[in-house]
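Okay, here's the structure, questions in a sec.
Heads up, one of the protein chains got dropped from this complex, but the rest are sitting where they should.
Our next item is chain A:
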């Protein structure tokens, strides 16, 4: 556990030492703030004391930002060779992956924490459904965790950051959009399958304020699969040929 935190701390530090963290925070807050308060189907147009419009925006901005943070996590270490130094220290492959996961997750959590003033503002100008808001945040966090684990996996299969980014977006696009579209085009078992696989379906139900164990299980299993695949990729160097 301690090793995971040591690795996560270093990654977080490097986010804030380079400009990545600041750029990510500014862009995320800028985008989501603009579309929540100023433009499009913003809060004043909807004229309801709800954060639904923010959640809809964050749903898309995080989709693009998360691969941008995760792409370098393992790919860069593999390219520069620092992975060798890291993995010959007294840590397991899993601790390395989990440490990196934790760092990305904390960065996203920080970004989301900066949007809490939106919530406070709205709570002051109308009657807000507190349960729905917290469920929405929970949904964003779970969705981020899922995309981070996918991003870590794609970062583990290549040592080119751009490839890792594009692969993560590509994989994410299926969960984010394509499965949902397919679900509408098919009926019966296939339709049900695509419906279950679609991330947006699970996110929507959470952001409306319904906590369903199926949604939670869906997100958690994506996280676990992603992390395991990333770990497996690191462990591949250890395969013995006979």
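One rule holds in what follows: contacts are C-beta pairs under 8 Å (C-beta built on N, C-alpha and C of every residue); 3 or more make two chains touch, one makes a residue touch a chain; residues count from 1.
Rule of thumb we're sticking to: contacts and distances are computed from a predicted model.
Look at the chain that isn't drawn here: its UniProt entry, checked against "Glutamyl-tRNA(Gln) amidotransferase subunit A", "ATP-binding cassette domain-containing protein", "Molybdopterin synthase catalytic subunit" or "Acyl carrier protein", names it "ATP-binding cassette domain-containing protein".
Only one residue from A:92, A:121 or A:205 touches the chain missing from this view: A:92. Of the candidate positions A:6, A:106, A:138 or A:193, contact with the hidden chain is made by A:6.
The omitted chain makes contact with just one of the residues A:47, A:187 or A:238: A:238.
If you put the missing chain back, the residues of chain A touching it would be 2-3, 6-7, 10, 13-14, 17-18, 80-82, 84-92, 237-242.
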